[in-house]
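Remarks on the structure that follows.
One chain of protein is taken out of this complex; the other chains stay put.
Lettered A and B in written order, each chain numbered from 1.
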Amino acid sequence: MGREFARRFFRSRAGVLGLCLVALVIGVAIAAPALAPRDPHTTSLVTKGPPGTPGYPLGTDDLGRDILSGVLWGSRASLTVGVCAAATAVTLGIAIGATSGYYGGWIDALLGRVTELFQVIPRFVLALLVVALFGSGLWKLVLVIGILSWPQAARVVRGQFMALRGAAYVDAARVLGLRDARIIFSEILPNVVAPVVVIASLDVAAAILLEASLGFFGLGDPNLASWGMMLNNAQAHFRQAWWMSVFPGLAISITVLGFNLLGDGLNDAANPRLDA
Amino acid sequence: MILEGIGLSKRFPWGRSLTGVRAWVRALEGATLQVAEGETLALVGESGSGKTTAGRILAGIEVPTAGQVLFRGRHVAGSMGAAPRTGGASRRDYRLGVQMVFQESQASLNPRKTVGQTLDVALAARGMAPARRREAAARLLAEVGMEPVGTFLARFPHQLSGGQRQRVNVARALSTEPAVIIADEPVSALDLSVRAQILVLMERLQKQHRVAYLFISHDLAVVRSVAQRVAVMYLGRIVEEGRTEQVFATPLHPYTVALLSATPIPDPRRARLRSRIILPGDVPSPVSPPPGCPFHPRCPVAAEICGREFPPLLETGEGQKALCHFAGTLAPGASAPGRG
Partner (left out) sequence: MRSDGLSGAKVSGAQAAPTGEPLLEIRDLYTHIVTPRGVVRAVDGISLEVAQGGAVGLVGESGSGKSMTAFSILRLFPTAGARTISGSVRLSGRDLLRLSEEEMRRVRGGEVAMIFQDPATYLNPVLTVGRQVAEAYAMRSGWGEARRSAVRALATVGLPDPEAVYGRFPHELSGGMRQRAVIAMATVCGPSLLIADEPTTALDVTIQAQILELLARLRKELGTALLLITHDLGIVAETCEVVYVMYAGKIVESGPVGSVLVSPAHPYTQGLMAGALTIEEARPVVAVMEGTVPDLANLPSGCRFHPRCPKVMDRCALQPPPEFAVAEGQMAACWLCGESPA
């Protein structure tokens, strides 16, 4: 089954491209200290140096900081926020979706309303509000984004659990007297992994975008070299120094595109019926 | 009696609206079933008869709306997770003592688990130490005729044939050393030659383990060969019950007579001699069953009283029971010479 899945995945060009982009970004994040020519926070006298300035291949910002180093180091912040927030969202989504789908009835009705509530509130506005009120910081960002992103995973997991809770093998487990927790985690959940992985991948992309957007509005972690903060900084100098915004913007686009393509590729491989 | 369902009823909500449930599906209406130690009791009926619901209630998958389930004479019915009313020991005995085999061999095995893992879960449920489980799983597989055991333990369900999967299901049911196995159409989805293999296996296991079967089936020919007793269901009620030879030779309820008459006989010499009773129409909806006797709209011998009054339970001296105002009036077709 795994081999068949891999075969289908590697047949899709977009999915493989996504995987390559994601691998590239992860590689950069790991190797940032080695790859970056200087410290991203160190200022210099070369302010707003255009790309190609000797020693600064992508130019410098208004305080003379190296853009290339900023972009390379920024991948760490983006990935950390993206992956951790997605993990939080998926964990919450599984817990809520599984409970809702497995038990049904009034529990499902209640959790369904809560899910809908979280879906209709504008995520970005709420994130802005929370960060503005409680201040920013890497883990606060992770938590805020994670808590605002779980409904999609919850809906998918709920649907799968509703379909599988009546499966004969689940009945068989009940007849054996297995506890609900055991049935949920060991009998049903493994069968739900594929769609959850897809959602997780898309969630990472969305979280990275959200983090960058918050950073753009100056609500990111001020102590962190992040792409969003770089964009925020570039706003005031857009006319004089385009490179300050273009390169971090490009980095965000490539990362988000990578995770989205990966998610689509995994989804197509997990649901071969959509081929036809 | 090892397993009993007394006056079991089950209603499912049918269509909900803002003001509440619109109607109820009356899947089961006061059915009483008793399975004795080591016997095979067949539960026969058409779709909508409630036979599967009865099986699921007795297996503890569904909770009855009314009535109770007794295992070895002790009350066990209640919601799945709820605390038992009569001590933990009895509940655990019941859980392990009553197992089930389902119709769809594929759907009843977790697609992500190997045969070995599936049996391991069952053996663990029984409380067996991890060290002993592998050997026990191998023994179970050998018992259901899946050899070489080593290769089959590592297989996933999709790597097995339908017959092999059903053997695994039987092995899983057997793993807790149950006193009763509820088998819901265990061979209906299988091909003829494989069907016989599974039936032979089940018969052998019954002798070796003295396990009782509640054999749920729509196939009267199979029932005739495997069951000692038969209960016939129609629209949620047991309309006839008795020893297999009694019910097949002298059916009392007109519905049983019609069912037998509708079942094809694979012998062309005999098949042509039969006069068939063809029931008109369909089984009525269990949402709004007919008043009086539920069978009267299709019954060939129905009279005015049948639409008005619920029929009494008639019991012969030999223990055969029928729920009919005119039990025994409809004679079986012109088959069966020399069957006394």
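Note that a residue touches a chain if its C-beta (ideal position, glycine included) is under 8 Å from a C-beta of that chain, and two chains touch if they have at least 3 such contacts.
All values derive from a computational prediction rather than experimental measurement.
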| item | value |
| --- | --- |
| Contacts of the hidden chain among displayed chains | B |
| Residue touching the undisplayed chain, where the options are B:Ala23, B:Ala36, B:Val63 or B:Ile265 | B:Ile265 |
| Candidates B:Ala154, B:Val200 or B:Ala331 - the one touching the absent chain | B:Val200 |
| For subunit B, residues in touch with the removed chain | 46-47, 161, 163, 191-197, 199-200, 203, 218-222, 224-226, 244-245, 248, 258-272, 276, 278-280, 282-283, 298, 335-336, 339 |
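By our rule, only the chains that are shown with their structure count from here on.
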| item | value |
| --- | --- |
| Euclidean distance of C-alpha centroids - subunit A vs subunit B, Å | 51 |
| Of subunit B, residues touching subunit A in the complex | 56, 59-61, 80-81, 92, 95-96, 98-100, 102-104, 107-112, 121-122, 125, 156, 158, 169, 172, 176 |
| In the complex with subunit B, residue positions of subunit A that touch it | 1, 167-169, 171-178, 180, 186-187, 190-191 |
